[in-house]
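Only a part of the assembly is drawn; its chains keep their places, and the rest are absent.
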């Protein structure tokens, strides 16, 4: 293809996106579009499966059968999200194995929030409430993103995430209605998860890269800071409602802007965790790599068996013929 | 308690599903593939769903204000009545699938009979649970076959798992005093009725993939009388942690 032809294709491509048409896997797309989507969708998929770990940590210790069942179902949903996000990613010409390798080699990222430990039962409520809450704010706009398989996956993900978010908040309500110990547990969890949750929206706009291109491709519709503000404005009243205090002395309602002002985020902590030195980065990666490596013989066996079955079937067919 | 025998009988059924569900819950996020993770969680969810129905019924019978959670999580080790097989640890995926398979075949046969119970609640629970158990049986049989007839390594691992867990299978067919009374009253299941069928089904699958059927005259039991293996205590430290640490709270 000549450079002109490519330019032409690109122009048509951008026009389609501008018209809100969906790009499908078989369609022509610029290599950068493909790469960016592989990176973002896989990062999203990895986040789902790494995200199973902190919550999975409380399955055996859930305080009631009802909560145990709900938590199991939630973690299972995350595995499901991982599954269809990996599938969406595979339509771009990369295998799940390759994506895993990138994760295990530390080349691919996942959401930093999952590098914090779950220390009490209230953390499970808080993750649902804050972490899923933040995720939804990040993800809802993606239901209309330009790449079809990703957009469709996100519709389903967002629906389930909302359910998880409500379920998490309900755990918190219950704790806050409970004994002094339970309420303290809830407050303590909020104290520990609040700031990491704000960091989920990424660096401030001033420091953020890729934004312009992502806006054009509808991978992003609002800036990090706008989304963060939206999250804060939405969450503060929820905390108030159940009598929890946001651990930010600078937080206050600003009549003029119609938003909450808030304190300075500890960006040192943010970068420490992003760079792999958070409280659980090593454990999370070890858990994933161990699961993968310990499962190798199982996957090999399944493959070998499937091949044998195929052979048996073929023999049978040949005989029949 | 007026219906103490029935109450204990219910626990002996429910505890099996609880303890196996707990073991499967440990795995969540650590399986060999996303698909197996999802499937194992599904099984755990089914089992714990059944568990809740059983314990809710038991709580009603107890009538002393105890809830399903009190019954599930606030008994001492000696009061849990599950068979020993189900508390065995998640040694590797072969053990996990062998344990599941050896239970599922029993579970389906058991529920088939329990459906006929004169106790309508038990019969209704069985009626719902059997569909789930049949699915579990299909899943675990498939994996026994896959691993048994997969690679040399997987065959060896599956054989080891079957050998090690075999000693616990006979306990299914050990009738406790409670079992006998319940059978007498046409509430409980006479497990001896389907003992041959159980081993036939199990053996058929094993033979199909050239796994050797262990020959042993020695079996282990005790769980049904509340005498467990050393693994049980540790399982309970986790299962009970919250209920023990924060007594009488609602979650």
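Per-chain residue numbering starts at 1, and chain names A and B are given in the order in which the chains are listed.
Going forward, a residue touches a chain if its C-beta (ideal position, glycine included) is under 8 Å from a C-beta of that chain, and two chains touch if they have at least 3 such contacts.
All values derive from a computational prediction rather than experimental measurement.
Although the view holds one copy of each protein chain type, the assembly as a whole is A x2, B x2.
Rule of thumb we're sticking to: only the chains that are shown with their structure count from here on.
Distance between chain centres (mean CA atoms), subunit A to subunit B: 35 Å. Against subunit A, in their complex, subunit B makes its touches with residues 22, 25-26, 28-38, 41-42, 44-45, 48-49, 51-52, 55, 68-69, 72, 92-93, 145-147, 149-151, 153-154, 157, 238-239, 241-243, 246, 249-251. Note for the complex: subunit A touches subunit B at residues 49, 52-53, 56, 59-69, 72-73, 75-76, 79-80, 82-83, 86, 121, 171, 174-175, 178-179, 181-182, 287, 290-291, 294-305, 308.
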